[in-house]
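The structure under discussion appears below in the form of structure tokens.
Missing here is one protein chain; the remaining ones are kept as they sit in the complex.
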Amino acid sequence: MNNALFAGLMENTRSKKPLVHCITNYVTVNDVANIVLACGASPVMADDIGEVADITAVSQATVINIGTLNSRTIESMMKAGITAAGLHHPVVLDPVGAGASELRKQTVYRLLDEIKFTVIRGNMSEIKTIAQGHKTGRGVDAAEADCVTEENLPETTAFVKALAVRTGAVIAMTGAIDLIASADTVYVCRNGHKSMSTITGSGCMLSALVAAFCGANPSQPLEAVAAAVSVMGVCGETAHQKTEMPGEGSGSFRSRLIDAVNLLTAEVFEKECRLEQF
Amino acid sequence: MNNALFAGLMENTRSKKPLVHCITNYVTVNDVANIVLACGASPVMADDIGEVADITAVSQATVINIGTLNSRTIESMMKAGITAAGLHHPVVLDPVGAGASELRKQTVYRLLDEIKFTVIRGNMSEIKTIAQGHKTGRGVDAAEADCVTEENLPETTAFVKALAVRTGAVIAMTGAIDLIASADTVYVCRNGHKSMSTITGSGCMLSALVAAFCGANPSQPLEAVAAAVSVMGVCGETAHQKTEMPGEGSGSFRSRLIDAVNLLTAEVFEKECRLEQF
Partner (left out) sequence: MNNALFAGLMENTRSKKPLVHCITNYVTVNDVANIVLACGASPVMADDIGEVADITAVSQATVINIGTLNSRTIESMMKAGITAAGLHHPVVLDPVGAGASELRKQTVYRLLDEIKFTVIRGNMSEIKTIAQGHKTGRGVDAAEADCVTEENLPETTAFVKALAVRTGAVIAMTGAIDLIASADTVYVCRNGHKSMSTITGSGCMLSALVAAFCGANPSQPLEAVAAAVSVMGVCGETAHQKTEMPGEGSGSFRSRLIDAVNLLTAEVFEKECRLEQF
């Protein structure tokens, strides 16, 4: 595949240093800020409704992560998203635990109704919750599957593509195999390591990385998202290798993952990137 | 002692993977989430009153930690605790800094009045605050002591046992020596290392670990709490050993502690566990 293109999008992020406005949960916010810095971008966290429009205006991308939403921050998310979309900035939605409570579900649907998102990034369960509730009814076969496998790629890729058509957003559905879809193209990413699920925040960090890559490459959102997903996967593999030998566990893996994003070169990424069009 | 029993409770936690609803402070929340994952359980952090009942309902245990309480989250704590207790889920209270302000003291007393806690986990000062204020007057001799020592074990164990009777909860009073008491049994735990007090969050992480162990072993709360306290102590010892040689300090200790919980095997725990009935 066109790995040089993806590596170039990574390099753009390092050289353009986009400012990424993150309205994100307080569980993983420190890791989110550090991974944004590690990829060469700059994070700014601001969630008071009195300032989100100002902050969005000076940023190049916005990520809205509902992980620890509350009645106060939901309104800030709405305002930040509407402002960013109005400025034609990339806006990324991370619908953390969308199906876990009515509040999350209704908030996600409200966000999707009011804001034109550039990207929606979630795991299969979160993406399904969006597909089930947003405007149309079901009827998408892939909703039967529990996770993406080599066997169900025909259905799962059709599912994310259909959702990309309906929402107008790039859909990044991540797991053991990651799918990144626009209305007419789907990338399959086979990078990553299961150690990434031994820590909290792999998903939140990825969503912020996606926002950074889109902020630096606003005219190529699909490829920017694919590149970010693959970078995260490659760095998960690197971090696993670094922790395996000395017998380190999940606490060290977390630091090694951010190390890997910080130290990844275009050369290595070009070699390790495993993205394919389906 | 019956170390095989305690190791079995740890193994149950890994195999049952209970979902632990944490309403906890924003200082140590990331470490809390990561230690819950490290012991094999799953964390979910949610503190909006509009969703805590939904989240509690799908969880197997709840921990309420008042470390950075505010007027909004106090009401969420009340609702989550009442819902969880109503569902007969284990509910753990961590009364962080209970004596440091009137707000904390009154909040803790209100929580204790309304919610039937399964476990109360705190340091001696926090447990004393509870003993002094909750319903009965003082008169508990151990309130004279500043910390648990080999010498004052007769009084301090009597103190925690009396509080267990009064509250109906398992009391885990932790420090250099840890006491875990029900109305009729007290375990003394001699695991742990003083390095654990060089970082923030050792106590918060332990309370979440306690919730995870109780969620996986709901019919044996006393032994589940004792096992969790000992696991944390053993892992503190391991983390200390890992940092001592290469000359690492408290920043690395934090990662090594989570590593240790992630990597601890039943065999090692059975050998290192130092729990005794008093």
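For clarity, chains are labelled A and B in written order, and residue numbers in each chain start from 1.
Keep this in mind: a contact is a pair of C-beta atoms (placed from the backbone, for glycine too) under 8 Å apart; a residue touches a chain by one contact, two chains touch by 3 or more.
Predicted model, so just to flag it, every value in this text is computed and none were measured.
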Identified contact with the non-displayed chain, of B:100, B:147 or B:176: B:100
Residue in contact with the excluded chain [from A:132, A:197, A:220 or A:262]: A:262
Touching the absent chain when the full complex is considered, from A:55, A:93, A:148 or A:275: A:55
Contact footprint on chain A, counting only the chain that is left out: 26, 29-30, 33-34, 37-38, 43-48, 50-51, 54-55, 58, 72, 254-263
Positions on chain B contacted by the hidden chain, ascending: 25-28, 30-31, 67-72, 97, 100-104, 198-201, 247-252, 254-255
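To be clear about the criterion, only the chains that are shown with their structure count from here on.
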Euclidean distance of C-alpha centroids - chain A vs chain B, Å: 34
